[in-house]
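Heads up, one of the protein chains got dropped from this complex, but the rest are sitting where they should.
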Amino acid sequence: MGSIAQLVAVAVLLPLVAGLICYFVRSSAVRTFSVVVTAIALIVVSLLLLRNGPFEYSPPPMAGMEWGTIILVADMALLVLFLALGIYLKNVLVTVFAVAQGAIMGYVEFGMGIRTEVQPAFFVDELSIIMALVISIVGSLICVYALEYMKDHEHHLHLETSRQPRFFFYMVLFLGAMNALVFSNNLLWVYFFWEVTTLCSFMLIRHDLTEVSMVNATRALWMNSLGGVAFAAGIMFMLQQAHTLSLKELISGQTPGVAIILPLSLLVFAGFTKAAQMPFQSWLLGAMVAPTPVSALLHSSTMVKAGVYLIVRLAPAYVDTHLSTIVAVAGAFTFLLTATLAISQSNAKRVLAYSTISNLGLIIACAGINTSLAISAAIMLIIFHAISKALLFLCTGTIEHLIGSRDIEDMEGVVAKFPITGVITVIGVITMLLPPFAVLISKWAAIEASVNMPPIALIFIVGSAATTLFWVKWVGKLLTAPPTAVPIKAEKIAALYVAPLAILAALAVVLSILVAPVVDLVGKLAVAPYYKAAGIAAAGGDVSTGIGIATIWPLFLVLAVVIVPVYLFVRVRSEDVRPAYMCGENAAGVSTMEFRSVGDKPEMVNNSNYYFDKALGEASLNGWANPAAIALLVALVGVVVWR
Amino acid sequence: MGLVDTARVKSPWILHYDCGSCNGCDIEILACLTPLYDIERFGMVNVGNPKHADVLVITGPANVRNQRVLRNLYEQMPDPKAVMAIGTCACTGGVFHNCYNVLGGVDKVVPVDVYIPGCSVKPEAIIDGVVLALAKFAGKGGAK
Partner (left out) sequence: MNDLLIVLATIVLGPLVGGFLFGIDRRLTARLQGRYGPPIVQPFYDFIKLWSKSRIVVSQSQSLYVLGYLLFTITALCMFVLGQDLLITIFVLAFGGFSLIMGAYAVKSPYANFGAQREILQMVAYEPILMLAALAIYMQTHSFMVKDVFKLNHPLLISLPLIFVALLIVLTIKMRKSPFDISASAHAHQEIVRGVYTEYSGPYMALIELTHWYELLLVLGIIGIFWATNPIVGVVLALAAFVLEIVVDNIEARMTWPWMIKFVWTTGISLSVVNIGLLWLVR
């Protein structure tokens, strides 16, 4: 047991220590060293936890105080901080929500007369281990990438005193908070770490201290605080109705779901706000003003996953209830609408943000469908989406530094101008969109899981077509190249930029090829204990859902046959190159992309994507989509009257 | 004839370019595509794209403006290719041969394989000329 204690301590406390070092020691070499060491330590610890398997652990009291008490005190301090922030920002909502949370927590701890302590303190099953792996591996790589990125970022902004100490304090602290969140068994502890992530998100979104970043950070704060109020209220009702706050007991099936429907709805509501589901998507979109590592870490692969983690974690508790159906509908609705909204966006980070929300909606919908196959699909999506989306955010950040823009239209020809970054970005998009890569296999599993709820299946199918549209437009733009036989030269780019990108890309590809062990981990170990069936299984190298089989290795073989011979054998000679067809009006030269326009003036061809702004833009859709989403959330919480 | 040569003769795809013609010859060319003469039964298809075309069919005289376009279209066609000059204007400049902007027949800009005189050319003459062009085409082999 001693080694478990050490692993948990490293996973949870080392980031806190490293964060404090980053904050107080201003030397950039020490900061780099702390971050890299923490990254390596977290990755190693999470892998050791995987090898160890599930466990339960309660840390002994520290300095005479129970950890429960420490966390209670810290929680109250945090709520006071939020109150102070609300007053400082002159934001009514933040202030009111902080007061509400403080009042509810006070009542829970002191006014209810039911004990809130829970044994064990940490309940770590396969789902927690999977989340810890995602947080530690993907999160650490993003923090390493951020070292180089923030140097460039501050160079562009011409900052006199570096604000990196504060930045890395919150980034690294966040990793520890997330690990603790997924390990915790007591809902009060989950709530505390949940609010810590809200704080980190607020601090990181407003990092650049511009007007727009303050506005967006405030919006993120009040929306997440609303989720916090729901969480606190959920804890209160849960304690009242179930007399326990132990996740382990709640999902074991001892208390029937219908008896605790109200607290479960409130907790799911909190998950919805954290995952920026409709109508709360505006905080995540606004958060895109933050530096790219923030978007990658918090707002795509990790913090928002805390929201879906809670919903998936609680799924065995609300299985076979009306709540589950509403969760499925609300998740599917967000999946479809945000995928559609992404089509009209040309800002790459907004596209990624909408895509993130869309995938989170898909995960939530799977949790709502609440069968073993659906939950397996949800967990697989959590894993693979985190990897690919983090990769894409980091690529977008790199491209932004290379070309000075985040607009897709400006990214034309990136593969030719900056081949390393460009090809990795293309790989990133392909791993999100196409078979045999694991994100699509997870989506396929989700569709097959939804067959017993045909309306949900219909939404999944239509939404999947919408996602194709916006991804293909982006990756096509990257690939445009001038007609020339001159070989493409690799760009000069810092190793600390490329290494995280290459590792994430390799991870996405390799885990897609070796998806069978992941499937077994998810199906047999994570899901089967709660659903009496694995749902998803590996059949050789293939993935089987029971009603269908996805062949994996043959497809990778075909992909290799497509890529390798062309790369090895096809040589384009300069005399073979012709310009594009422009009705014969090509201006002089073979590599020209200009044509002779009015008055024989050469003009560059200007190709742009269709964005369907009038039909599918935010202005057209938000008008009815947000109210519809609000109605769904009202139904979510109001389902208690229906049972 | 070998298989490749047979295929080339049986599947000549046309790119039709009007250099500055009065459209008389163009109408006759299009008439060849109609059911009355139906040159599609010989495998001929009017593709609009030089990259897909085998035979460049030109009407009208070459002039100072369109020589560039004609040259571009000719160069964007892959080998082997054949060029047909249809109508007197395309052959020699016709009635426009000494206008200030006219260079003469299209052979001033691109090498021509078959000349079909006429003003305007009869569809039967066009088909005759096409048969001649295909014979030359098959004999060309073609560099890769």
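Think of it as A and B in the order they're written, each chain with its own count starting at 1.
Quick note on the criterion: a residue touches a chain if its C-beta (ideal position, glycine included) is under 8 Å from a C-beta of that chain, and two chains touch if they have at least 3 such contacts.
None of the values given here were measured: they were computed from a predicted structure.
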item	value
Absent-chain contact - pick from A:V25, A:L469, A:I503 or A:A533	A:L469
Residue in contact with the excluded chain [from A:M112, A:V561, A:A588 or A:I630]	A:V561
Per the touch definition above, residue among A:M76, A:A481, A:L496 or A:A635 touching the missing chain	A:A481
Contact set of chain A toward the excluded chain (per top definition)	412-413, 433-435, 440, 444, 447-448, 451, 454, 457-458, 461-462, 464-466, 468-469, 472-473, 475-477, 479-485, 488, 547-551, 554-555, 558, 561-563, 565-566, 570, 572, 576-582, 593, 605, 607, 609-610
Positions on chain B contacted by the hidden chain, ascending	3-4, 6-8, 10-12, 35, 38, 40-43, 45-49, 51-52, 54, 76, 78-80, 142-144
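Convention: only the chains that are shown with their structure count from here on.
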item	value
In the complex with chain A, residue positions of chain B that touch it	17, 49-51, 68-70, 72-73, 75-76
List of chain A residues in touch with chain B within their complex	578-579, 581, 583-586, 596
